[in-house]
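Excluded from the complex is one protein chain; the other protein chains are retained at their positions.
Take a look at subunit A:
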Amino acid sequence: MSSSKLTRRGLIKTSAIAAGAGLALPTYLRADGHSGFTNAPTGDTVTLGFNVPQSGPYAEEGADELRAYELAVEHLNGGGDGGMMNTFSSKALQGNGIMGKKVEYVTGDTQTKSDAARASAKSMIEKDGAVMITGGSSSGVAVAVQALCQEAGVIFMAGLTHSNDTTGKDKKANGFRHFFNSYMSGAALAPILSANYGNDRKAYHLTADYNWGYTTEEAVRTSTEALGWETVAAVKTPLTQTDFSSYIAPVLQSGADVLVLNHYGGNMVNSLTNAVQFGLRDKQVNGKNFEIIVPLYSRLMAKGAGANVKGIFGSTNWHWSLQDEGSKAFVKSFGTKYGFPPSQAAHTCYVQALLYADAVERGGSFNPCAVGEALKDFQFDGMGNGPTLYRGEDHQCFKDVLVVKGKENPESEFDLLEIVEVTPAAQVTYDASIFGGDLGECNPGA
């Protein structure tokens, strides 16, 4: 957005006189000249935009994200117990806001629709003067808002988005993602599957018929076929499907002995429930126990599927039961404030907010290019995922991936997943060029 305005304070006196004359003062100067980027914070506060789904299918994740952001703002402004700021390896943050400016925020509802998300993000940028937008709980929204931020010249810190595209073919210089992706899920799951289920399996995929589903199916297929598994069939299911019985029945006839559910949210809850009700897990096929795999797990989904998740493998970005210092500090301050443990969506959003603030401090400016430079190839620790790298080529974080399993004997309604394996980052790292796309140049706007 190229916008121009009169110098702010200097003209107030003059325009007090001119205001009565209506459209006087047609002269205007290139305003942001003094700062050189969109929405440069001028006063003693800085505004961040938290754009999360507050209505629609992912409203629950959105609410948890917003809680995490409020906690992050509190910590950045020096309130609360400081949470992960104390365990974060970079010590640039002082608890006095960002670069001495108090952090304020505006919120918006993405409705999990690209249009609504962009409208909301635009109003944050155009009206509220937000210098960074963050949040979201779906890849479609993340890609749409990321492109908007690239055009407008502000930083986008993605929330929960798992599709390869966000930092693959749709990557942008102004966008950053801390969450892991489909490729990493596949790579992390493969060794565990091989160890537990052997290398001689026949897999049947049910895939949600949209972008995230495709990339996840492809990732799991590639990594399991490398083990020697055979893919019998891959069937696409409509996103709006709620009853999957008609998709489950053919699985039994296909001769497959593993069912992969590339579903997320309500889809996964329903398809898994159907599969278990059909007794798939009690079946013996090809002399082996029939197994089900869910590549992307979240605690909220496990809660929805109830007892059906027991013993089922999947991957996740973070889980509150992790015992490192960072996770413990985060779970403690989140739990103290809200009374229950945070979800992985909350974690990634909290971390993104802190990483942004830290990058501004280290880069010495709110300018998106300075922030991008500070985050590029940035290595950090103490944020709950072990040593992590923000790769410069595609602005994707590389860190350990958790392989989890539905817990057999949960102790509480939050204690639904157990960590089976922490797959080291090296094993899930890939070459930045494999998904195509072009990062482009950072755009400071103005």
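As a convention for this text, a contact is a pair of C-beta atoms (placed from the backbone, for glycine too) under 8 Å apart; a residue touches a chain by one contact, two chains touch by 3 or more; residues count from 1.
What we mean here is this: contacts and distances are computed from a predicted model.
S.K.: For the complex's missing chain, which UniProt name, "ATP synthase subunit a", "Branched-chain amino acid ABC transporter permease", "Paraquat-inducible protein B" or "Phenylalanine--tRNA ligase alpha subunit"?
M.R.: "Branched-chain amino acid ABC transporter permease"
S.K.: For the full complex, which residue in A:Met99, A:Ala119 or A:Leu252 touches the chain that was left out?
M.R.: A:Ala119
S.K.: Where the complex has a chain not shown, which of A:Ala144, A:Ala234, A:Ala346 or A:Cys369 is the residue touching it?
M.R.: Hidden-chain contact among the options goes to A:Ala144.
S.K.: For the chain not shown, which residue from A:Leu239, A:Leu252 or A:Leu300 touches it across the whole complex?
M.R.: Checking each option in A:Leu239, A:Leu252 or A:Leu300, the one touching the absent chain turns out to be A:Leu239.
S.K.: Tell me which stretches of subunit A touch the chain missing from the display.
M.R.: Interface residues of subunit A facing the absent chain: 1-6, 8, 11-12, 15-16, 18-19, 23, 25-26, 28, 31, 54-55, 59, 105-109, 113-116, 118-120, 122-123, 126-127, 138-140, 143-144, 147-148, 150-151, 163, 165, 170, 209-212, 214, 236, 238-240, 438, 440-441.
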